[in-house]
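Complex shown without one protein chain; remaining protein chains in place.
Moving on, here comes chain A:
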Amino acid sequence: MTKVTNVNSSLAYEILLYLNSFYLGMFFVCEVAMGILKAINVSYPENALWTEAGIFSALCLVEVVRIFLGRRGNLASKKVPVFFSVMLTIPSAIGVCYFLIYQTYILRLEYIWCAVMLMFHALELAFAILFIVTVCKHQQYE
């Protein structure tokens, strides 16, 4: 018995991921800029700056992988990559929340950036779950 799947990729999910990929670049650039700005002008506790830099690098890496998997899974109508993308949303959202709440100095601008990023996460999570459900429903067996 061979498993056959229909092409039912989500357009909304694809648009979100596409926009998110560019937003991630902007977010990365701006956060790095803001980090440098803060490092110059305010004093950080010991190792706090390096900790934040490390968390930010990890966040960006996870985000890149998450978006890549999401887009690949969506376009190929494969639920497994999308499932992993959904799983990666959790550490990614935690990382964003760290910068939203727990980083040493939080600027108002960063509130906005992180909030937008979390909004992307929330929407993508919703559409990804919808996509997985849709794929599971439309699986046909021959």
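Descriptive notes on the structure:
Just so we're on the same page, contacts are C-beta pairs under 8 Å (C-beta built on N, C-alpha and C of every residue); 3 or more make two chains touch, one makes a residue touch a chain; residues count from 1.
The criterion applied here is as follows: contacts and distances are computed from a predicted model.
Not every chain of the complex appears here, and the one that does not is recorded in UniProt as "Tectonic-1", selected from "Tectonic-1", "Methyltransferase type 11 domain-containing protein", "UDP-N-acetylglucosamine transferase subunit ALG14" or "BOS complex subunit TMEM147". Only one of A:Ala33, A:Ala58, A:Val80 or A:Ala115 touches the chain withheld from this view, namely A:Ala33. Here the missing chain is touched by one residue of A:Leu19, A:Val42 or A:Met87, and it is A:Val42.
Checked against the hidden chain, the listed residues A:Val65, A:Val116 or A:Ile129 yield one contact partner: A:Val65. Although one chain is not displayed, chain A still touches it through residues 21, 24-25, 28-29, 32-33, 36-37, 41-42, 45, 60, 64-65, 67-68, 71, 102-109, 111-112.
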